[in-house]
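Encoded as structure tokens, the structure appears first; notes follow it.
With one protein chain removed, the remaining protein chains of the complex are shown where they sit.
Each chain gets a letter, A and B, in the order it is written, and its residues are counted from 1.
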Amino acid sequence: MSKTINSLRALLLAALASVPALAVAPQGPAPLFRLTATDGTQVSLEQFKGQVVMINFWATWCGPCRQEMPLLDQLYAKYKPMGFTLLGVNVEPDSTLASGFLQKTPVTFPILFDTKSEVSKLYQVAGMPSTAIVDRKGNLRWVHKGYKPGDENEYLNQIRALVRE
Amino acid sequence: MKGYPRVGLLLTGAATLLAASACAPIEPWVKPYERERLADPVMVMDPDPVSSSYMDHVYEVREGARGATGGAGGGCGCN
Partner (left out) sequence: MGRASPVAICTLLPLLGVAAHAAVLPEDRADLMYHRYSGGGITVQGPSILVRKSIGESLSATANYYVDAISSASVDVVVSGASRYSEKREQKSLGLDYLRGKSMWSAFYVESAENDYNASTWSLGVSQDMFGDLTTVSLGYSQGRDRIGDSTDPLFGDEIERRNYRVGVTQVLTRNALVSLNFETVTEQGYLQNPYRSMRYLNVTDTYTLAPEVFPRTRTSNAASARLKHYLPWRAAAEVHYRFYGDTWGIQAHTAGVEYTHPLEGGRWTLTGSWRYYRQNSADFFSDLFPFEDAQNFMARDKETSALASHTLGFGAAYELPLEFAPWLKRGTANLHVSRMMIDYGQFRDLRDLPPGTVPAGSEPFYGLNANVIQFFLSFWF
């Protein structure tokens, strides 16, 4: 019995100690990419140089991703005039799922299709959703994994600070 | 617990696994952005708890065996 209790204690301590790790160290130049957008045009990260760019990796099968979509759209509308843009990178192999979702939940920011997971790999996406912010000089400055209500305030803080630079 | 040291052993094993995960992150072979099928509602391990717990009860009442029916995990892996 005492053995069982000891094991339980060890397990609980281990559970408390484990901390989720960041995948990409948010420093240095952001990896460049080019993807197809919903309207068929090619969109690359380079063309937004001089702007603050938020890259949001999302999927229709991911509940928290769907939940934050409308909030991201509000962010985009509010900060776009200050040199901010948002790229929604859909990670699904089948892009029709995203198109179907966007018909019901339209957004104004560009949605790009990463059907071969190339950009997800490049950014070492470690959770769904994942959000990265690139500064005006093209450096990766902030990475966030997951979404729970309230996280949008952290997005706001980061964007506010970076658009002023 | 006399005569059943296996539980202790299993728990120790689980604790070791957990402890290992805390210090050395393992590169997942199914990436977070590759879970679209695992996140599909058809892949939920126990989609209707109200129904499965009832069936477990029906079986337990009519059979000698019991236990080890549960499960947790799988799915979206979001957040």
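Just so it is clear, contacts are C-beta pairs under 8 Å (C-beta built on N, C-alpha and C of every residue); 3 or more make two chains touch, one makes a residue touch a chain.
Please read these numbers as outputs of a predicted model, since none were measured by experiment.
Remark: the residues of chain B touching the chain excluded from display are 1, 3-4, 6-7, 10-11, 14, 17-18, 21, 25-32, 34-35, 37-38, 40-46, 48-79. Where chain A meets the missing chain, the touching residues are 4, 8, 11-12, 15-16, 18-20, 63-64, 126-127, 148-150.
Rule of thumb we're sticking to: only the chains that are shown with their structure count from here on.
Mean C-alpha position of chain A lies 29 Å from that of chain B.
If you check the complex, the residues on chain B that touch chain A are 1, 5, 7-8, 11-12, 14-16, 18-19, 21-22, 25, 31-36, 39-40, 76-79.
Across the complex, chain A meets chain B through its residues 1, 3-4, 6-8, 10-11, 14-15, 17-19, 21, 57, 59, 61-65, 91-93, 117, 120-121, 125-130, 145-148.
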